[in-house]
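Of the protein chains in this complex, one is absent; all others appear in place.
Coming up: chain A.
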Amino acid sequence: MGKKIIMAVTGALLVGFLLAHMAGNLKIFFGSAAFDSYAHWLREIGEPVLPFGGYLWVQRVVLLAAIAGHLWAATALTVAARRARPVRYAHRPPVQGSYAARTMRWGGVIIALFVVYHVLDLTTRDLNPVAEDGSAYAAVAQDFAPGRWYVTAFYTLAVITLGFHLRHGIWSALQTLGLKSSRPAALAVSLLVCAGFLAVPYAATFGVI
């Protein structure tokens, strides 16, 4: 039971981050000055108590702890599930479980790999055409430029995988925490997250920004 609560609480933290991250991304539609100054402001949060960029490091540490807890609980539950059924069924079709519920584990692995790529792409810029700091707008716009359509395609795949993960995950987390849980609300949040995150790469690919 403890593992499931860790799963739910860390998942809720990560969903909270996703929503804030998505809202921040959408600032790109207000132009390059607005987006770059937003990116700069993120680094000023907490000044002068925290150094420049200090808040982001606090957030990164919390997120890493949440991801570590989420992965640990998922692994422990998967191991427990394997142990609980030592002899597999010879004939076993999926009965009803939604596609989202059945792909939580592998979907989670895909999302984790995507996050690694995403950090190398748009945080450290190792895989991004724009290397210099303070040019977040340019980094996004050129990352998803029409010529790099395959980057957009890969992000699309990852975001849709995330959407499926959230569709079951949000509902399941609320259920685990014994809170009022609704499948339509979980679906609505997943669709919102998909739309919010995909709007930016598609806008760049099709030259809107």
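Things to note:
In the analysis below, contacts are C-beta pairs under 8 Å (C-beta built on N, C-alpha and C of every residue); 3 or more make two chains touch, one makes a residue touch a chain; residues count from 1.
One rule holds for everything that comes next: contacts and distances are computed from a predicted model.
The UniProt record for the undisplayed chain lists the protein name "Succinate dehydrogenase", from the options "Insulinase", "ATP-binding cassette domain-containing protein", "Succinate dehydrogenase" or "Peptide ABC transporter permease".
The residue touching the chain not shown here, chosen from A:49, A:90 or A:116, is A:90.
Residues of chain A in touch with the missing chain: 1, 3-4, 77, 80-81, 83-93, 95-98, 101-102, 104, 168, 171-172, 175-178, 181.
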